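One chain of protein is taken out of this complex; the other chains stay put.
Letters A, B and C mark the chains in the order given here, with residues in each chain numbered from 1 onward.
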Amino acid sequence: MPVSEAQQQEIEQLRDASVPTLRATVPALEDMLYRALPVLDQGFIRVIDYMGDDAAVVQAARVSYGRGTRMVSEDRGLLRYLMRHRHTTPFEMCEIKFHVKLPVFVARQWIRHRTASVNEYSARYSILNREFYIPAPDQLSAQSQDNRQGRGAVLQGDEAIRVLDILREDAARNYADYQEMLNEDDEGNVIDPNRQGLARELARMNLPLNIYTEWYWKCNLHNLLHFLSLRADPHAQYEIRVYAEAMMQALRAWVPLTAEAFEDYRMGSVHLSAAGLDVVKRLLAGEDVTVKDSGLAPREWRELMASLGRAG
Amino acid sequence: MPVSEAQQQEIEQLRDASVPTLRATVPALEDMLYRALPVLDQGFIRVIDYMGDDAAVVQAARVSYGRGTRMVSEDRGLLRYLMRHRHTTPFEMCEIKFHVKLPVFVARQWIRHRTASVNEYSARYSILNREFYIPAPDQLSAQSQDNRQGRGAVLQGDEAIRVLDILREDAARNYADYQEMLNEDDEGNVIDPNRQGLARELARMNLPLNIYTEWYWKCNLHNLLHFLSLRADPHAQYEIRVYAEAMMQALRAWVPLTAEAFEDYRMGSVHLSAAGLDVVKRLLAGEDVTVKDSGLAPREWRELMASLGRAG
Amino acid sequence: MPVSEAQQQEIEQLRDASVPTLRATVPALEDMLYRALPVLDQGFIRVIDYMGDDAAVVQAARVSYGRGTRMVSEDRGLLRYLMRHRHTTPFEMCEIKFHVKLPVFVARQWIRHRTASVNEYSARYSILNREFYIPAPDQLSAQSQDNRQGRGAVLQGDEAIRVLDILREDAARNYADYQEMLNEDDEGNVIDPNRQGLARELARMNLPLNIYTEWYWKCNLHNLLHFLSLRADPHAQYEIRVYAEAMMQALRAWVPLTAEAFEDYRMGSVHLSAAGLDVVKRLLAGEDVTVKDSGLAPREWRELMASLGRAG
Partner (left out) sequence: MPVSEAQQQEIEQLRDASVPTLRATVPALEDMLYRALPVLDQGFIRVIDYMGDDAAVVQAARVSYGRGTRMVSEDRGLLRYLMRHRHTTPFEMCEIKFHVKLPVFVARQWIRHRTASVNEYSARYSILNREFYIPAPDQLSAQSQDNRQGRGAVLQGDEAIRVLDILREDAARNYADYQEMLNEDDEGNVIDPNRQGLARELARMNLPLNIYTEWYWKCNLHNLLHFLSLRADPHAQYEIRVYAEAMMQALRAWVPLTAEAFEDYRMGSVHLSAAGLDVVKRLLAGEDVTVKDSGLAPREWRELMASLGRAG
């Protein structure tokens, strides 16, 4: 269960304490504030705080004085122009903070984005909970045969059952051994008074990479979009993509015009090289271009034809 | 005049539009929001937005769930511990955005802090106003004789008058020449219909470094404290220090416990090297230490004695 | 003159002092090392140091052990793949350091790239030289009529002469006044023993933005490519673009395969949105698409048609 009953009560308390502010405020994101969006079997994201809105991006682009009085249609046009032409600094003027619960192997991918602020639950100080990610059966994919970094068909029958058994049993045993090394049981009591218990910073090394951790993760809107463009992408590993997709929901509530422009111009967009553009122009002029006279390497040619929806 | 009447009206309008929020909110900073704190002769800082409060730092340090229920005295102790031991990541969880009007030569120092987001008024697109920093008479300091990077006594009599005359006359003439090159007068009208007018991106190169510019500047609390530790310091040039001091007012309103810990542990603190600490220990033991047997270079010895308030 | 005779001698001395190294070394860049490439009327860039080569990027991508043994053709293919798919971290493994002399208004644009290390000549400590950028006559462009951030036709006749006169005279006078305020002449002698001289950190504010400054500027290959993609672009202001173009020469000498891939896939490439791609597909299918049924805003339609080389 991602969120305990006590946590749920605390969330409700926080949601009862409305106060007045003069800051830019977004009612649709206020509706989501503090609430957990479940992700994977035991994870979640929660929006804890935010700063700015679509208008703050516009204001920074105009370096206008005050929050501005232009009509929304003009703001939308400006935001789309900024997104299309990759004018990124105005998007840095908004900030968002998430509370995330996620498996350690996902955290290891995630942390490679260096432009965020992070405070993670410390397994040097504290004891991790017995919570492990076990994939749903429809996510138990085989290794892809043609892409070293991808998934193939879903495992079936005995092989699937065996994998789930291994993951569950190894997690259970490694966690039990973690507790034995710590000499501490589920209630925090000493197991054997004649033993000292291994230091937490050492015992943790026995835990497998599917154990859950938690962190606060805060970044600006520009860096969030960069994260989402990589992690909400079909090439991202499923287990991080579902977090990115939950964050997309928060994005749409928070900055709807920016989110729309982002989905139109960056998600699903393609990049044409000068040589690729030349091929497109020749095709449009009715020429019958082949890989041989295209000036492209075979791999680039295949990528280009695929993005144009043509047989290579 | 730092703020025009129209701008003042806009500020008052923004200050009338209170809305409810569930976010962490700081009434003392809300009182300052949007208002201009005057700095130098024509500059200002204004707080435009903020995110988080002292409790947000504490929460990140505890990676607790929810905003926490501990008493303030414990929060204060934890914040002071974090500051004393330079545990900096929890302070990254708060964010603040300023609107600043400042001379270009000050902006050139300021921008060296690379960990902030900036959107500046563009002199490629737009025409700068006729606003120049002219120092107050008590800031017209001579070059220091013993510190290549410092100020000496204040200039007096004819020399002071002459400097002010130069600064005013050169600013006026260069600005008039800027307009002539642009072929555009104060009202934005073409001066001479037979001329084309030089491109703005070129004409601006004639403006002296004391002309005012404006920007939005946003950073997290950790980076703000780093900025303030360098720029609110007596070694900083007066013209940037007064901005840092105005930001200190905002800091105290925003995160009073963090500000207190910052002033106690970082402003006015000293750093003792291992060798310097050894000298202090020997002095405390009643030994009569001299520069010769101190193990310190003469310059370090003088610096240490000065910080201990002793004759070298 | 960009480089004095004494500086030229020092460069030759540095170029005579070859030593052995086991590091990755690029003869073509060694040929350029320390030498000044002139830029604008009095500026330059010089490559002072570098680390890594094309193979270092490949090695990081493979996280192979040692420098690898694959054939160059494979390295080239991998580099092009990384560039095409924006896999950027391997390019961070190379580093380059430049010494640059440039006008202050160019330095103000340049410094907005925050991911580099910079050490600039200090006008708080030291006195700036009497060196100002005066545009060549063919760069004296009028303000563009249809682009607020661009240049139009070159100024002619009296208007051009008048602009050059203004720039030269204001620079000369402001510099003379700078010296008078400092109370110091060209040889560093006191002008009037009865005056104190204004502090350097104050006197500099009278200098116009076309005065030259110098800095060391160091960044990794990934950030350099990002800088070049923005600043070697036709939309960049001419005065910074010529620096970027000189740096492109160094790039081609240093990492020829990376430079080739960069020019093929990033310079002159275009970005198609999902909706823009849809238009291209419909056009390729022989459909007669108009702005009205394209799903694009008029501005986007014009941009797309322009990049496809078609009448809008």
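FYI, contacts are C-beta pairs under 8 Å (C-beta built on N, C-alpha and C of every residue); 3 or more make two chains touch, one makes a residue touch a chain.
Note that the coordinates shown come from a computational prediction; the quantities given were computed from them, not determined experimentally.
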item: Sole residue of C:Arg15, C:Arg86, C:Arg112 or C:Arg310 that reaches the chain not shown, by the stated touch rule; value: C:Arg15
item: Contact with the hidden chain (one of B:Ile127, B:Leu164 or B:Ala275); value: B:Ala275
item: Residue of C:Glu214, C:Glu239 or C:Asp264 in touch with the missing chain, whole complex considered; value: C:Glu214
item: Which of A:Pro2, A:Gly77 or A:Pro103 contacts the chain that the document leaves out; value: A:Pro103
item: Interface with the undisplayed chain - residues on chain C; value: 7, 10-11, 13-15, 17-25, 30, 33-34, 49-52, 56, 59-61, 63, 65-67, 89-90, 92-93, 95, 97, 99, 117-122, 214-216, 218, 220
item: In chain A, positions touching the absent partner; value: 103-105, 108, 111-112, 114-115, 118, 122, 124-126, 133, 135, 139-144, 148-153, 155, 159, 162-163, 166-167, 170, 173-174, 177, 180-182, 195-202, 204-210, 237
item: Where the missing chain touches chain B, by residue; value: 77, 80-81, 84, 86, 89, 112, 264-265, 267-277, 280-281, 283-284, 297, 299-300, 303, 307-310
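The criterion applied here is as follows: only the chains that are shown with their structure count from here on.
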item: Interface numbering overlap (same over half, different under half) for chain B and chain C; value: same
item: Chain whose average C-alpha position is farthest from chain B's own; value: A
item: Between chain B and chain A, distance of the C-alpha-averaged centres to the nearest whole Å; value: 35
item: Distance from the mean Cα position of chain C to that of chain B, given in whole angstrom; value: 29
item: Residue list for chain B, restricted to those that touch at least two other chains; value: 118, 122
